[in-house]
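Missing here is one protein chain; the remaining ones are kept as they sit in the complex.
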């Protein structure tokens, strides 16, 4: 399984903190996003925002980074701490 | 009168914190230094150090800055605070 | 070996105790540069508080990566980063970054570097809470530009 976490405005818009997906057929972060939109058409706009960032196993990553079973993927808006 | 103050290593070398001079014939800081060396030949080397700084009325100044009766002049080595 | 302390917490921190830790840690510390971020009122005067969310685990790991990068660029002794989460009222401390070093140039540069990268890479999100509405803060282009400037 792959755990996918959402944060901040994206978490609120999707009304979801995290989902677990079977890793089958998901080779990169972009595949995960496409899969989520296919399963939840109402998530299309929120997950299509061009400024979203991703992390794989708690390290910043690009959407084409490969993913494996057991990975933790996170999708979130630009950070605004400090 | 013009008060002339010395600080730090210069004060120690001259063994003097300050002197008061009649302003007569002293038109700039360099005149004061020449006058002091004439009065105290043993001060020549200490007052000839090329890196000495001067202040007039507690503001950094150049050796050719004019001085007037009642002024406070200070001569000191480069500062090393902070 | 640089020492690095990263704490993300709802609790406030004590700048005096943190500063003392840094300069009592080693006789070779001559300089400590520090930065305190504070919840600032907005121009309309209607901001009530901030709510800060973060990504537990990644936040701490990312800040530590930033601190290590700073230690590769400058000769520094220790880095402290404290960042609060949850609800914060106007005037409360949000963030503390302090860097100790033998000399001040390294401490200043590394402290500003850590703050600039924290702003653009550490996984915190701020929501502004007004009397009758809430709004997620947008990332500012000038913050991205500041972090990018360290690359040159």
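Order of writing sets the labels: A, B and C. Residues in every chain begin at 1.
One rule holds in what follows: a residue touches a chain if its C-beta (ideal position, glycine included) is under 8 Å from a C-beta of that chain, and two chains touch if they have at least 3 such contacts.
This is a predicted model, so every value here is computed, not measured.
J.: Counting the whole assembly, list the visible chains that the omitted chain makes contact with.
T.: It touches the following shown chains in the full complex: B, C.
J.: Name, in rising order, the residues on subunit B that touch the hidden chain in the full complex.
T.: Interface with the chain not displayed, on the subunit B side: 5, 7-9, 51, 55, 58-60, 74, 76-82.
J.: State which residues belonging to subunit C touch the missing partner chain.
T.: Considering the whole complex, subunit C reaches the absent chain at 14-17, 19, 23-24, 27-41, 90-91, 93, 102, 104-105, 107-108, 111-112, 115, 146.
Quick note on the criterion: only the chains that are shown with their structure count from here on.
J.: Considering only mean CA positions as chain centres, point out the chain farthest from subunit C.
T.: So the farthest one, by centre of C-alpha atoms, is B.
J.: Using mean C-alpha positions as chain centres, tell me how far subunit A is from subunit B in Å, no decimals.
T.: 72
J.: Suppose each chain is reduced to the average of its Cα coordinates; what separation in Å results between subunit A and subunit C?
T.: Going by mean C-alpha positions, subunit A sits 26 Å from subunit C.
J.: As a quick test, compute the distance in whole Å between the mean CA positions of subunit B and subunit C.
T.: 48
J.: Residue numbers in subunit B touching 2 or more other chains?
T.: Nothing qualifies.
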